[in-house]
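Note that one protein chain is taken out, while the other chains of the complex remain in position.
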Amino acid sequence: MRTSRLEAFSDGVLAIIITIMVLELKVPEDHDLAGLLHTTGVGLLTYLLSFVYVGIYWNNHHHMFHLVRQVSGGVLWANLALLFCLSLFPFTTAWMDESRFEPTPVVMYGLNLLAAAITYFGLQTVIIRQQGPESPLRQAVGSDLKGKISPAFYLAGILSALAIDRSGRIGVWIALACFVGTAIMWIIPDRRIDRVVRQHGTAD
Amino acid sequence: MRTSRLEAFSDGVLAIIITIMVLELKVPEDHDLAGLLHTTGVGLLTYLLSFVYVGIYWNNHHHMFHLVRQVSGGVLWANLALLFCLSLFPFTTAWMDESRFEPTPVVMYGLNLLAAAITYFGLQTVIIRQQGPESPLRQAVGSDLKGKISPAFYLAGILSALAIDRSGRIGVWIALACFVGTAIMWIIPDRRIDRVVRQHGTAD
Amino acid sequence: MRTSRLEAFSDGVLAIIITIMVLELKVPEDHDLAGLLHTTGVGLLTYLLSFVYVGIYWNNHHHMFHLVRQVSGGVLWANLALLFCLSLFPFTTAWMDESRFEPTPVVMYGLNLLAAAITYFGLQTVIIRQQGPESPLRQAVGSDLKGKISPAFYLAGILSALAIDRSGRIGVWIALACFVGTAIMWIIPDRRIDRVVRQHGTAD
Partner (left out) sequence: MRTSRLEAFSDGVLAIIITIMVLELKVPEDHDLAGLLHTTGVGLLTYLLSFVYVGIYWNNHHHMFHLVRQVSGGVLWANLALLFCLSLFPFTTAWMDESRFEPTPVVMYGLNLLAAAITYFGLQTVIIRQQGPESPLRQAVGSDLKGKISPAFYLAGILSALAIDRSGRIGVWIALACFVGTAIMWIIPDRRIDRVVRQHGTAD
């Protein structure tokens, strides 16, 4: 099985996820700047954060499949598991925004980020196992420092938001800082795969 | 006519169906775990079930068209009939979820599964007829045990949900068990087509 | 300019149009068959009609671009005009359905069908003019009987729905019969283009 149709389907799903989140932005009832800031001021930033995260996943997915030539049934399902987690972003984003960053919705958003990271790692693992001992993806991923740090950051964010009783509002801000910081870390493109692609040639 | 554009269009429709179902997940008004479980706890599982079913159809569609080289008008319309049935999933899923598994919505969900299975079988039949006596798809499908068992399971589920007057709530649970069980049966990828693809080569 | 990206974009837009119409199907508040028939019984048939129409346009678009090798700026805009008209179907379908076939919404639905037919004809004309005197599309289209009959049917439907004061409810039924009848006429695939494709070879 070639990868082209899996990539096309994933591109379609990711394009829809990244775009329908904007449907959650409520149109302000007041037609002035105060109405906009009150109704959608925060929402816009939350939307931007989720947009960036889906963009990161598309980016990494894109890079990863440059090193994949063939797709097995296991890869198809691992990919669908990742897409399922990503498809929940419009929901968790809307809840976090509507609650104005109450602890529970922030924790759920963090769990969503965590679930996406885990299923992405699962997809990577399934592909590496399928490629066997000479797997170019394994070489490209290397020690996978960023992939290991991110869940730790998400977990730290979740825990500090959960510790709200003791920390008060500050726990939520630490959580958001973790989520935003990890996104910034990922915006820098993954040069490891670029390097391996140059050595091995792409799968196309 | 080549299959590429039919596949691209089907991928687009399936990607949208699988993603817009998440729009039906209502954001809880309470911002705690109880609110989430009360408002969307069940909905999340229902969404997962429909997500898996659309994933299964994409998967099988993907496999099937590996053995198709040319597309006739009949295939185009048989494919659109399948897409129509699948496009009703967001509606039947939302109704079943909002009713908290009342018998009638569960029956409708089962009928939707049944209609999708029948139109998929119709598409398969149209392709086999077009390919003629040496049809590689016919060889790949073989006795098509899973394809014949599934409608039987859906029908069993529908009937037990209909028998609510006598069986009480238990009929609905049997129906759901049938729908979930059939999904699990299909997650295991179809090795028959993989085998035939390896023998015949793909249509690309 | 090659046609591939124009086809991909059009496929995307058509896939979304055909699928988001299902979002207009309201989930019944009553959880029994009466509730379903009352709330969405008519809607389902209306949805099916619009689904078939978008399917017909995708089908014909697909066939037409088999005979197109190059795309000019004029073709891009003629194509966007067609997509704009088709993108109004979810709106006119929802209005016609919610009004339970009041004359004005039925007329608007007919005008939408008419506008789509005219812009499709415009796209065809722009392509034929670009291809010059030996245009394979012109030969394929021939006398274009179906393309000329359809607007006449739509117009007849619009006029009979407009004559409601004199004809009463019957004008609306004639209009719907015109719209359904034209759809059935188009489901039969266009063999003329198939023939020319076989003679000329496709543009791929």
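Brief remarks on what is shown
First chain written, first letter: the chains are A, B and C, and each begins at residue 1.
By our rule, a residue touches a chain if its C-beta (ideal position, glycine included) is under 8 Å from a C-beta of that chain, and two chains touch if they have at least 3 such contacts.
These numbers were taken from a predicted model, which means no experiment stands behind them.
Considering the full assembly, C:P90 is the residue among C:P28, C:P90 or C:P136 that touches the omitted chain.
Interface note for the absent chain: among C:G35, C:P105 or C:G157, the touching residue is C:P105. As for the chain not pictured, it touches chain A at residues 7-8, 11-12, 14-16, 18-20, 22-23, 25, 27-28, 31-33, 35-36, 40, 48, 51-52, 55, 58-59, 62-63, 66, 187-191, 194, 197, 202, 204. Although one chain is not drawn, its touching partners on chain C can still be listed: residues 1-2, 5-6, 8-9, 12-13, 15-17, 20, 23, 72-74, 76-77, 80, 83-84, 87-88, 90-91, 94-95, 98-99, 102, 104-105, 108.
One rule holds for everything that comes next: only the chains that are shown with their structure count from here on.
In whole angstrom, the spacing between the mean C-alpha positions of chain A and chain C is 38.
Centroids of chain B and chain C (each the mean of its C-alpha atoms) stand 27 Å apart.
Shown for chain A are the residues that touch two or more other chains, namely 12.
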